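Missing here is one protein chain; the remaining ones are kept as they sit in the complex.
Chain IDs A and B follow the sequence of writing; residue 1 opens each chain.
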Amino acid sequence: MTRPRIVRAVAAAGVAALLVPLLASCSADSTDDASGAAGDAEPAPGVTDTEIVVGTHHPLSGPAAAGYASISAATTAYFAYLNDNGGVNGRTIEYIVKDDGYNPATTQSVVRELVLEDRVFALLNGLGTAPHSAVLDFLDENEVPDLFVASGSPVFNQPDEHPWTFGFNADYTAEAKALATYAQEHFPGKTTCLLAQDDDLGEDFAAGLVTVLGEDGLASEQVYTTSNPDVSAQVAAMKQAGCEVNFLAAINAFSALAVGTAAKLGYQPQWLSSSVGGDYGTVSQYLGENAALLEGFVSANYLPSHFSETDEWTTLFRQINEDYNEGAPFDGNTVYGMSVGYLFAEALAKAGETPTRQGIVDAVTSGDLRGNGVVPLALSATNNGAYQGVQVTVVAGGVQEYVGTPYTAEPGAGEVTPYTGGPVALEDDGIPSS
Amino acid sequence: MDHFLHLLSSGLARGAVFAVFALALVLIWRAARIVNFAQGAMAAATTYVAFAVTAATGNYWLGLAAAVLAGALLGLVVERGVMRHVARQSPLNSVIVALGVVMVLQAVLGIAFGNDYTPMRVPFSMEPLWVGGVPLLSPYDLYVIGAVAMLLLALGLLFTRTAVGLRMRAAAFAPETSRLLGVPVSRMLTLGWTLSAAVGAFAAVLVIPTELGLNPHATDTLFVYAFTVAIVGGLDSPVGAAVGGLVVGVLLSLVTGYLGSTLAPIAVLVLLVVVLLVRPAGIFSARQVRQA
Partner (left out) sequence: MSAHSRIDARAARWRPGPTLRRLALTVLGLALAITATLALEPYRAYQAAVVAAYLCATAGLTLLVGRGGQLSLGHAALMAAGAYGFGLTSNALSAADVAGPVRLLVPLAVGVASAAALGALLGAAGARLRGPYLAGLTLAVVVAVPAITSTFSRTLGGDRGLWIEIERRPEALRPYVGAEQWQAWVALAAAALVLFVLGNVGSGSAGRQIAAVRDDEAAARLAGIDVTRVKVATFTLSAAAAGLGGAVLAYVTQIANPGAYSLVFSLFLVVAVVVGGLGSLAGAFWGALLLVALPELTSSVTDALPVSAGLAQRLDGNLAVLVFGVLLIVLMIAAPRGIQGALTAARRRDMRPRRPARGATPAPGPAAQTQGDPAARAPTAG
């Protein structure tokens, strides 16, 4: 009797836990090396003579998959095009996309899997402020290049705090400053208001607006939460406050909801939207038959316009989309995803024949990268954000086109200045070489 | 005051839909004594049917009818195909299986139709009618409220005036006795699922066009609010679902309008705590229910 009882009690506390390693090792790959505790194996993980492995986390399932799932597919298509044309320095790029459902807990798990199990060379374009914030410290500690995060939060542009992390999207604050400047020039003397998501997008955007419009520049500041798809109360309040020019710091779905709800109230203010929720293709899809409400809708962008028939980048990307992405709908996300892929390839080409993790970070901070935007890349030794400026777009006749000159903006409360250097030209069919 | 009236009316319109969806939960609770966590996903699936039929025929009403029929069919399939085989000893097992059904349905919808939102057409204008300079209910809101009222009336008659309705109630409240008295309890259970799923399908077709549009997850929030509504009103009470729906709808609207959207879930929590402290089984709970 004693023995079974001992066995039971041990198991009650310990053996259950012991099973963890057992079961885990069962499911582990056959290529396990026993020396798990040792940290450093090779100088550049994920790099062989013929291949470079990079990974990312994107929402491919769940509510957030709407509007985002097509980005990683576009990046993958660009890499397929690049690989068919010899890759970079003779290496092809393998892009591992993990689904995190926009859930930070899942992000933590899949990113550790990418770094520790799949041994990726770098993380590329991890999507979302909340999910990606959850892995910042981990990536820092493991010194994994965390390139071109899909967020405009200033959190991902802190060279001192997070030297391995680099943001891609136009800084929310910079964007807000540019749009506010545009509003002052084109709609002077009007009552300005804001509808914002109740997270860092809304806060950072509001902070940018205030630096240009002044502390009391916003007559009404309304917030919404993504969990409540009804903004009639907020829009009614804006109408009540006599708002004529409304800024939107919202995702595409809620930009559409705001515009649609306002129209139902017989309220048609001028809308100026952050690039996050200002893609005409996506917003008009939500509005369906009411897409005409978007006539005159002002937003901002920093990448080639997917509407353009003449832009060389757009033409190339459209072709790649046909050849390598089964002709999926060509929209802002497609251009975005391919632009991310191009910028990574450019950085990789500059990182030398045998890229190391430090090497690619050096290439990114060298100030030599050009990207493919309408504003110059801001990446430098002291700036970890790719795009620090935008150009305003206006919807006219169902087409969203760039107007005026681009603005660049210093981070934080810095100045907004027009940029006249023109967009980056396409070279070598979008295949970077060192 | 204008602002208040507008918030009140838009809250009532939204609350009416919460009420119908909560009613679907109440129906299944009365029939099978389980909270159907798959209600939302089932209703999303049937709304895709409505969308497809409307798109093919150009007729909203055919789409609505198709969704209700598809709902009834889906309810039948889920009950006969899945729920019937779940062990009865724990009501939790049905909840877990229902969650499995949610995952299956949402994944299938995502694979079949993609993850993006699709706008839906409605038969009436959504622009509000102006009364004394205040935008109040739109024709669409009036249609929703009218449809909800008629549905409530019809179900009330079904349960109190028809033999089949009485049998369903008997089968749910006292299955053993009912069986002895010759009530086909198992068939009544299936009927409960069918009816509930049809009502849920109806509610989803009403509400989805007023939100972001059609998506595999379009009814997630609706389900959460409807569950709250059913708890507030009392899971056994169709009237409770109706009143609870309006209360929660108006509360959400007023809190969002005056205090900000962020606080809305906290307000719902507070409402729930207050109601349950006073009436532990919902506002319209019957006394004997607590011993059931």
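The rule is simple: a residue touches a chain if its C-beta (ideal position, glycine included) is under 8 Å from a C-beta of that chain, and two chains touch if they have at least 3 such contacts.
In this text, all values refer to a predicted model and were calculated from it rather than measured experimentally.
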item	value
Which of A:E94, A:D199 or A:D362 contacts the chain that the document leaves out	A:D199
Residue of B:L62, B:L158, B:V224 or B:L254 in touch with the missing chain, whole complex considered	B:V224
Residue, one of A:T92, A:Q108 or A:Q270, that touches the chain absent here	A:Q108
Chain not shown, touching residues in chain B	29, 33, 35, 37, 82, 85-93, 95-97, 99-104, 106-108, 110-111, 114-115, 224, 227-228, 230-231, 235, 262-266, 268-269, 272-273, 276-277, 280-282, 290
Touching residues (missing chain, whole complex) on chain A	4-25, 27-28, 32-34, 36-37, 39, 59-62, 65, 69-70, 73, 76-77, 97-99, 101-106, 108-109, 112-113, 116-117, 129-131, 133-134, 136-138, 141, 153, 155, 198-200, 203, 225, 227, 324-326, 328
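Note that in this section only the chains that are shown with their structure count from here on.
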item	value
Chain B residues within the chain A interface of the complex	2-3, 6-7, 10, 14, 107, 110, 115-121, 126-128, 130, 135, 138, 210-213, 215, 217, 220-221, 252-253, 256-257, 260-262, 264-265
Residue numbers on chain A that touch chain B, as the complex places them	61-63, 65-67, 69, 198, 222-225, 227-234, 236-237, 240, 253, 256-257, 263-266, 285-290
